[in-house]
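A single protein chain has been omitted from the complex, and every remaining protein chain is retained in its original position.
All chains are identified by letter, namely A and B, in their written order; residue positions are counted from 1 within each chain.
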Amino acid sequence: MLRIRGLSKSFTNHLRGGDTRAVLSQVDLDVAAGQCVVLTGASGSGKSSLLRCVYGSYTVDAGRIELDTPSGVADLAAVPDRELIRIRREHVGMVTQFLSVPPRISAVDLVTEQGVPAAWATELLTDLGLQPELHGLAPATFSGGERQLVNIAIALARPRPLLLLDEITASLDHGRRSTVLSVLRERKESGTALLAIFHELPDHPGLIDEVCQLAAGRLKETV
Amino acid sequence: MSAPTELTGPTALTALTALLRRDQPTHLSGYLWAYLDGSSKREIRRALLKAVCVPGHITPFASREMPVARGWGSGGLQVTLATIVAEDVLKVIDQGDDDSLNARTMRELIADSTGVDTTTDARVATLVQTRHRIPEDELDANTVLVFQVPISDPLREFEQRPTAARQMHAEGDYAVIWLGLYEDHARFETSRFSHSYPCEIEGGYTISTTPIPRYDVPRLHQAPFLSLFGAGREAAVYAIPPHTDVTPITFTDRDFEVERFGAPCAKCGVTGSYLTEEIVRGRPALACSDTARCRRRQHEEVVI
Partner (left out) sequence: MSGPVLEVRELTVRYGGTLGCDAVSFDVHEGEVLGIVGESGSGKSTVLGCCGLDLHPSGGWVRLSGMDTAGVVGAQRRRLRNEGIGIVRQAAHEELRLEISAGGNIVERLLATGYRGFQAIRDRAERVYTEVELPAGRMDAAVATFSGGMRQRVQIARALVSEPAVLLLDEPTTGLDVSVQARILDLIRGLQRRTGVAMVVVSHDLAVIRMLADQLLVMRDGRVVESGVTDRVLSDPRHPYTQLLVSSRLEV
């Protein structure tokens, strides 16, 4: 599904005299359909940067990010902007702990905006554990955990074959965390590829297939 | 009068011919005939010819100082004096009334400086200078109507910059007039224009039928007579040649309506004429605004 080869990324900060800092060096990583790969590593090791390179939020310096799509293999490191937007809509979903949704549109409307029927949106929000009485309300009034459920629902609304998950359970309490992880496992079992970062590795049977550790922008070992 | 009676053929051309034949002596015993000097008349007539050739086009001209204040008919007066010939029979009305002060003074000025005959009977008049009304008698091809115009441009209310307004006329951009009409229908369910109703001339320019009431507007459509409009203060003339389409601007699903009066004229008893309020036998009442016709009718009634 996803093949990353020789991926390198650095930032040049012109506001600090052009100081260049490498965040990823020569990363190779594969994620197969129906597989869940988890990235671990210390803060600043490049985990989030790797996800953002895959999603196209960061421009890469070198390397290839190949994604299998029905119309062929797309190199996410090199696709034109318009194509990247289309691939995101159809093939790649991303959820972060920060991703903010427009706060004044109702939860169910935010999900249906992804192009799914309202009934399906309601069902998804319910599956993720958002109380039905909140579905018609805007996330502005929600707690951090409830907002996060809406974020996740937006990414899951369409059957996107690849999901990038950046500490999405950090703000959830224990019960909700378990519900969300079950939904993710179901998705994985039906063929979705997951590339995830967790604050602490969840003890959820059958979810995680592989753990890759990053240190200083390099892939150390595969567990 | 030497003016022709055989008005046939293409209308603008016919009107033009009629105007050209209105040849006049420039001097009478050493004095200027018809008040204006020869070159002024030439200038005004040149503008009038252009106005007739381009129906509804607001044509600038070098407006002269006149012995009436601007805004009191100086435009109509200049058009009349530049157009009049010795054989003309003149009628001057203001609000349909031959005897109002303004009508009288202008009639006297024109008659004194030309020696033409004057009348109050629209049926025998060959040149009618008017403000506010078209005489209600049937007018024929031998009559030329001269309107005194206060505001020539129907776009003025919406667009005060003359250059922009000219551009809008050139492009047929009359959306703002329609917008005004929309506002009227949306707020009052009818058009607010009591006079100066905007009309499309032969599918081209939109003019202000100023300042006649809506009642008179249908009479301009395919009229046998030539209408000349003069705005002295604005230094502009425009014209409607005989047999020209004059279409009031109105929505396809809204009718153009003229004023209707529930009562007959309090003086002559006729129904269906345009009435204004005046004091009749000591009380306010509605009476014909066309006073000459009303008086004639009262007289006829007495005779019968």
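Everything below uses one rule, namely that contacts are C-beta pairs under 8 Å (C-beta built on N, C-alpha and C of every residue); 3 or more make two chains touch, one makes a residue touch a chain.
In this text, all values refer to a predicted model and were calculated from it rather than measured experimentally.
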Statement: The missing chain sits against chain A at residues 11-15, 52, 56-59, 81-82, 84-85, 102-105, 113
- line: Residue positions on chain B contacting the omitted chain are 170-173, 175-176, 178-179, 182-183, 185-187, 251-254
